[in-house]
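One structure is given below, encoded as structure tokens.
Complex shown without one protein chain; remaining protein chains in place.
Moving on, here comes chain A:
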Amino acid sequence: MESRISEKFSELKKDGRKALIAYLTCGYPDMEATYSLVLEAEKAGVDIIELGIPYSDPLADGPIIQAASEKALEKGTNIDMIFDMAGKLREKTQLPLVIMTYYNAVFRYGAEKFLEGCKSSGIDGLIVPDLPYEEKGAISEIAKNNGTDLIPLVAPTSEDRISKLVSDASGFVYCVSSKGVTGKRSGFSEGLADFMESVRKHTELPLAIGFGISNADAARSVKDMCDGVIVGSAIIERIGQGAAKGDVAGEVRPFLKTLRDAL
């Protein structure tokens, strides 16, 4: 059976469009806001949502997502609340939902129980930025068995590792745009195109570029190299600004539209 994620990419391919993938820190500014934002995002033309579980020690994240995570944790956001919200969203939308979380959250919750939670709440995929190929054995089997796509991250430094990293992947391949953590970047190196080409050589899976895409121009500049673009920190920043004004959707919606138009 095709997963919701692969279905979405085939659909987009037919239309000749690139996927817009939006990252949200769950519980920022609160869970109700996250719930409404997912539905807003769908209306604005977002194709896939990454639901970030806020974590105390987000090693792969820059200051914007770190700060949002701290705030979400102060509000008491936890995994059960997020599964609960995903379940409720599933009653309203067929938008592919991907969880992004650090490995300790999965491990401590219990890998079996965590993936069961994904399945029963309608989560389609899982991204674990601190679980490289060498360590993923602990969950890849379970994920495969319950139909959750375990999405690999491939970095510009991966080089000879690329073929291995994508070999048994599903869903899509998360291509990290540049060295460093999440956050906004002013531009991308010319090496990005070469990097994307070398990933492309090793897999038929859709390729999404993430880390550092901060606006429509940046999205436009990379769209020909990939099948989808992931935007995180730039959205989180607007959520923050919106929260300060008391109108999160009003602040985020137009931004998502400009990204959509660029793709």
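Just so we're on the same page, a residue touches a chain if its C-beta (ideal position, glycine included) is under 8 Å from a C-beta of that chain, and two chains touch if they have at least 3 such contacts; residues count from 1.
Following the convention adopted for this analysis, contacts and distances are computed from a predicted model.
From the set "Polyamine ABC transporter permease", "Cytochrome bd-II ubiquinol oxidase subunit 1", "Tryptophan synthase beta chain" or "Pyridine nucleotide-disulfide oxidoreductase", the protein name that UniProt assigns to the chain left out of the figure is "Tryptophan synthase beta chain". Among the residues A:Tyr35, A:Tyr109, A:Phe188 or A:Phe255, only A:Tyr109 touches the chain that is left out of the figure.
Shown as candidates are A:Leu165, A:Leu205, A:Ile230 or A:Leu263; the residue that touches the absent chain is A:Leu165. Contact with the undisplayed chain is limited, among A:Gln66, A:Ser170, A:Thr203 or A:Ser233, to A:Gln66. The omitted chain makes contact with chain A at the following residues, 55-60, 62-63, 66-67, 70, 73, 78-79, 102-109, 129-135, 152-161, 165, 176, 179-181.
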